[in-house]
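I have a structure I would like to understand better, so I am pasting it below and will then ask my questions one at a time.
A single protein chain has been omitted from the complex, and every remaining protein chain is retained in its original position.
We call the chains A and B, going by the order they appear; numbering starts again at 1 in every chain.
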Amino acid sequence: MKPLRPARITLYVAVALLAVIILYPIYILFLVAFSPAHFTLDALYPPQLPHAFTLQNLTTALQSYNLIDPLFQSLQVAFLVAFIALGLGIPAAYGLSRLPPGLAYGITTVLFVANILPALTIVVPIAAEFISLGLYDTAVGLALLQELVVLPLAVFILLGAFQSIPREIEYQARVDGAGLARTLFGTLVPLAKAGIIAAFLLSWMFSWDEFTFAVILVPIHPTLPVVIYDNITRGNLLATTAFAIVMTIPVILLTVVLQKYLKGEELAGGLKG
Amino acid sequence: MTPRLELRGITKRYGKRVVAQDVGLSLRAGEFFVILGPSGEGKSTLLRMVAGIETPDAGSILIDGREVTHLPPNKRNVSMVFQNYALYPNMNVYRNIAFPLKMQFFPPEEIAAKIQAIAKTLGITDILQSSVNRISGGQQQRVALARAIVRSPSVFLLDEPLSNLDARVRFTARAELKKIQQELGQTFFYVTHDQKEAEALSDRTGVLHQGRLEQVSTFEVLYNEPETRWVGDFVGDVPMNYLPDPEGGVGEEIGFRPEWVVLDSAGPRSAMVELSENLGETHYLVCVTPEGKKIILRSVVRHGPGETVRFRIVRAQRYGPDGRRMPPSPSGEGPVEGPLALTTKADARAQGPPPTVP
Partner (left out) sequence: MGSSSPAPVPGGRGPPNPFRHRLHLSRETWVPLAFILPSLAYIGYFAFYPSVDVVWLSFQTPHPAAFGYNYATLVQLGVWNAIENTVVVTVGALTIQLVAGMAIATILTKEFRGKGVFSSIAILPIGFATVVAAFAFSLIFPAVGGYANSALVGFGLPPVDWIHPSAQALVTIMLADSWKNTPLVTIILLAGMTTIPRSLYQAAAVDGAGPVRRLFYITLPNLKRFIAITLIIRGISEFNIFALPLVLVGSYPPLLTVLVYNLYSPTYPAIYQASAAASVLLAFVAVFIAIVIVMGGTRR
């Protein structure tokens, strides 16, 4: 076996170091979740290595706190956000891909301004508005606001997907007798599948994570991030670890299952053009 | 009889660029019509306006006498083959061909029967279940063609359908296309930049230059009686030769093809050979005349650079200062300098009908 060159050794040391730094907080989270409290939260200087394993923390938390309602609320909002992103985003991206480049660029910029506006700036006046509209503390209301951040990104990803389809395919479908709607949904949408899935996932994951709009708009029927925050402020740290784990697992599963759609080339969207 | 397809005064601009200028055309049923012109000068746009993908700024399009200028493509009863074939990549060959039939709500059994028949004609029966990404360029071209002819539209639109094939396949595909068109007896509106295709395929050819139709006629007439100097230069293996017209006024010239010249040591004209290019049986001679004009002549024997050749023009067209063809000279015979003596087989082309005033 040939000896490693110094550059190689530096590389492996850097890789190991970075891996440890990235994994450490995750390790701590799981350590606290699956160790008896007197080895973790109750200790002033807790040991870095696991000493005992328990499921007690999780079972207690799941029994004594209402996890189902926030979980359901989070799921509901996330799917709403993802579907609205496609419902508004697919036509918009298709339209943009068919406009003269100058006009399309201007409209994309306007969309991104909405993405840039601070959530807190928007939510302060709109909360009052939502009370009179009956949208306050509803999944729909929250989804409509989270959509502000998601829609421009979704349009951007979808635009890239539509731009990569040759125009002739669309013309061909029209000449072959398909109407506008049939061409879009029967021919172009299947070809933009990868981009659509990427946009859906990204929207879903953003909503799952979103806190600012949620903490102000759905105080009575909170989503998981808000519940976690509430429990931290109340000092229910063991329960928080349970919620944190419940919140993380779906995302990890989604990411693993649909990993191939979360690549740079799908997300880079309209940048390519 | 109502023309199958009629264009009236079609004009289209992109900003300042004119891609169609007052184009008027009329296609008979069953005609193979080719639009010939250089790339990027409006041929495809014209085809797309007929398809309904683009809308003309002015003018109108009639299919079977029906005004369709502002109708969407799916209401026009045309079918189209694109240069890149535009096969639906998410469907296999069978479903690609079935698509236009499904759009017209044909029952599945009828679709299957039609596709089997078409596949047999085009020799693609064994790839019907293949993915369109896994078949060769020649097969893709046939699939695109099959999808276009599987229904019976009023007009077939073909946008350089052979240009993505390699040279060898293109030759057979061309013959096949002509045969299919004759068997179907359908109207083909075909766009190409390749004059060999126009010559081999067309009943009539329209030459499009900077959005204008320069000439519409059989290819034979295009070659022998180009309406403008531009057409004379564009059509043919080499550009037309021009020399001042001894009988004409200022700026008037005679134009002649290399094979309309007989090399003759007693001929009235002379030129010095600058370059000689051997092409099989014949040599192309790039020559300079005493007036300092460059012309291209043909010879069966070799002439080296620096040699002087004498020749006479046996046939020519006259062109005015505006570059347009003029009627033959007042004597009615055209500028002919003695009888035609065939020197090579290839000169047979010059035996075409004598120049006539249309």
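Keep this in mind: contacts are C-beta pairs under 8 Å (C-beta built on N, C-alpha and C of every residue); 3 or more make two chains touch, one makes a residue touch a chain.
The shown structure was predicted, so the numbers you read here are calculated from the model rather than taken from an experiment.
Engineer: Touching the missing chain, which residues of chain A?
Structural biologist: Against the left-out chain, chain A lists 8, 11-12, 14-15, 18-19, 21-26, 28-29, 32, 41, 43-48, 88-89, 91-92, 94-100, 103, 107, 110-111, 113-114, 116-126, 128-129, 144-145, 147-148, 151, 155, 180, 205, 208-209, 211-212, 215-216, 219, 224-225, 228-229, 232, 237, 240-241, 244, 247-248, 251-252, 255, 264-265, 267-268, 271.
Here, only the chains that are shown with their structure count from here on.
Engineer: In their complex, what parts of chain B are in touch with chain A?
Structural biologist: 48, 51-53, 72-74, 76, 78-80, 82-84, 86, 88-90, 99-100, 103-104, 147, 157
Engineer: If you look only at chain A, which of its residues touch chain B in the complex?
Structural biologist: For chain A paired with chain B, touching residues are 166, 168-169, 171-180, 182, 187, 190-191, 193.
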